[in-house]
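Attaching a single structure in structure tokens format; questions to follow.
Note that this complex is displayed minus one protein chain, with the remaining chains in position.
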Amino acid sequence: MSYGKLIEYAEAPPEAQAVMDDIKAKRGVPDVNNAWKAMARHPAVMRRFWERAQAVMQPGALDARTKELIYLAVSVANGCHYCSASHAALAGKKGATEPELAEMVEIVGLALEGNSYATFYGQPVDDALKE
Amino acid sequence: MSYGKLIEYAEAPPEAQAVMDDIKAKRGVPDVNNAWKAMARHPAVMRRFWERAQAVMQPGALDARTKELIYLAVSVANGCHYCSASHAALAGKKGATEPELAEMVEIVGLALEGNSYATFYGQPVDDALKE
Amino acid sequence: MSYGKLIEYAEAPPEAQAVMDDIKAKRGVPDVNNAWKAMARHPAVMRRFWERAQAVMQPGALDARTKELIYLAVSVANGCHYCSASHAALAGKKGATEPELAEMVEIVGLALEGNSYATFYGQPVDDALKE
Amino acid sequence: MSYGKLIEYAEAPPEAQAVMDDIKAKRGVPDVNNAWKAMARHPAVMRRFWERAQAVMQPGALDARTKELIYLAVSVANGCHYCSASHAALAGKKGATEPELAEMVEIVGLALEGNSYATFYGQPVDDALKE
Amino acid sequence: MSYGKLIEYAEAPPEAQAVMDDIKAKRGVPDVNNAWKAMARHPAVMRRFWERAQAVMQPGALDARTKELIYLAVSVANGCHYCSASHAALAGKKGATEPELAEMVEIVGLALEGNSYATFYGQPVDDALKE
Partner (left out) sequence: MSYGKLIEYAEAPPEAQAVMDDIKAKRGVPDVNNAWKAMARHPAVMRRFWERAQAVMQPGALDARTKELIYLAVSVANGCHYCSASHAALAGKKGATEPELAEMVEIVGLALEGNSYATFYGQPVDDALKE
């Protein structure tokens, strides 16, 4: 089993090609990112993730740009550089600016610092937060 | 050394009382959250975190509500319930709505799922993302 | 101190060579993975980890294939691509199939999503789960 | 906004009651776990997670018991005690035994230890793992 | 299967009692912490962890106090409050002071912030760090 290999459109199974076609059409790009070429080895997982991603990331109570900033911040906090780089690009396409990304990444560090204090000091949840 | 104990204002050292006074004044609350009462055992750390939190979370390129949603999403992804509960309350005070929080938490799960695929399939970063 | 360097058998200290010999003999491979060549700088740590890995991963109540799937899932959830790639290969040698790996990685994403909801909503553990 | 509160069936919105009814019927239990009562504040998220959980966890290439062991191991590695306790119970219902759970948790610790060495030593992925 | 339950000495299986006796004798305490009472349901895992913990944490190139500070910092970064609280107490017994713990927890937050920048900016490892 090999995991570094990217599966290009021509060699991808039909179910994966259908997802690639849909991504290219909806994002208006000539080719899909490496993430999708790697997932093409498991077309059903790839299809379900693409469908779920569209449903969750579509504009709703939160706009598309804010949703990408949240996805990006979680990916940074979780240590995934690929995810961070690809969603920073998506955030940019959806209107996020450089100064916004710079603020976002500093908030990630602040939150992780704050989380550490909560773990160390271990205070109980305030009653007012439970009502 | 004991970590469950909350230090109330009356018993807190002066440096911690000064931070508590500032928090109560700026947030317009009668008392500070348990997180601050627990941190009061280490007043210098408490003061630095409070000052840094204000600097990072103040409205800038991103508005205060969006910043809280990002802080909250990172705390959820990082498994800190206290942080999640307290910043959900702050997000609400800064204008976040229930439907927005519901979308936020679902994005966290989607991002962690996507991060897992990136770790498993291990695709290299696209050249286009490096330019 | 340098960490990228791989220590080949010929240049490895005797204690590390002994571990490499044992790995090659027990796995029936001509050479050890890079993970072991990197750990060879600290032979005692390398030896202890190899001995512990054998003890924990040997067939017991759980068979070797299931144990590798668990090790692999944890590595994916924890963001370690090297660990994921090397244990996916080991899982394959122990009988795991492509469809099984595809299901495993989707479960990792589902679990991380579910964990996020537990952190956000913060429900107490059910009494029935404590009895 | 309050997060500790559990929403019982009688007070849950219709969409959440429908999910609770389905969980009770399919699991053959008189009531749902606290996790679902907490999620009931966001019925659409609750419904989507329940539907996705059923699809991913149903027997496929991997049997239901193995899938639960994987979900459980990820939850333990990710630090979610609620998730660990609830899925240990589910694993038991699906046939996992105490000795299997004891082996599972020890594998989690071994994997996290191994992941740490990979992060520290930073060896590149072996070519043989990329082919 | 129930996980909240603590197994007291009198009801513990002989293999677990032997570990409890050893912990009480070596630490000079009248009873073991809850962590050990919970692990007593799986005596073999409990014994192996106790033996490994003693081997890894004994004074070596690093003294016992420094080792506890490292164990503690990792537990804080990893979000484990029980581990943090119990190892803060052990660190104190081994000579760590309040000001040292205050500095330790602030370093954890700084490191997690720095890690976030490395994930976001994704710089390659410097050649000088590989030599």
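We just call them A, B, C, D and E in the order they show up, numbering each chain from 1.
Operating definition for what follows: a residue touches a chain if its C-beta (ideal position, glycine included) is under 8 Å from a C-beta of that chain, and two chains touch if they have at least 3 such contacts.
What you are looking at is a predicted structure, and each value in this text was computed from that prediction instead of being measured.
Within the full complex, the residue among A:M57, A:I70, A:A85 or A:A111 touching the omitted chain is A:A85.
Against the chain not displayed here, chain A makes contact via residues 79, 84-85, 88-89, 91-92, 98, 101-102, 105-106, 109, 122. For chain D, the residues in touch with the chain missing from this view are 75-77, 79-81, 84-85, 88, 105, 108-110, 112-117, 119-120, 122. One chain is missing from the display, and on chain E it is touched by residues 3-4, 6, 33-35, 37-39, 41, 45, 49, 52-53, 56-57, 60-62, 66-67, 69-71, 73-75, 77-78, 80-83, 85-86, 89, 97, 99-100, 102-104, 106-108, 110-115, 117-126, 128-130.
In the analysis below, only the chains that are shown with their structure count from here on.
Farthest chain from chain C (centres taken as the mean of C-alpha atoms): B. Equivalent interface to B-E within the set B-C, C-D or D-E: D-E (over half of contact pairs identical by residue number). Of the two chain pairs examined here, A-C and A-B, the one linked by more C-beta pairs in contact is A-B.
Our note on geometry: chain A versus chain D, Cα centroid distance of 21 Å, whole angstroms. With centres set at the average Cα position, the gap from chain A to chain E is 33 Å. Shown for chain A are the residues that touch two or more other chains, namely 3-4, 41, 45, 49, 52, 75, 77-81, 85, 108, 110, 112-115, 117, 119-120, 122, 125, 129-130.
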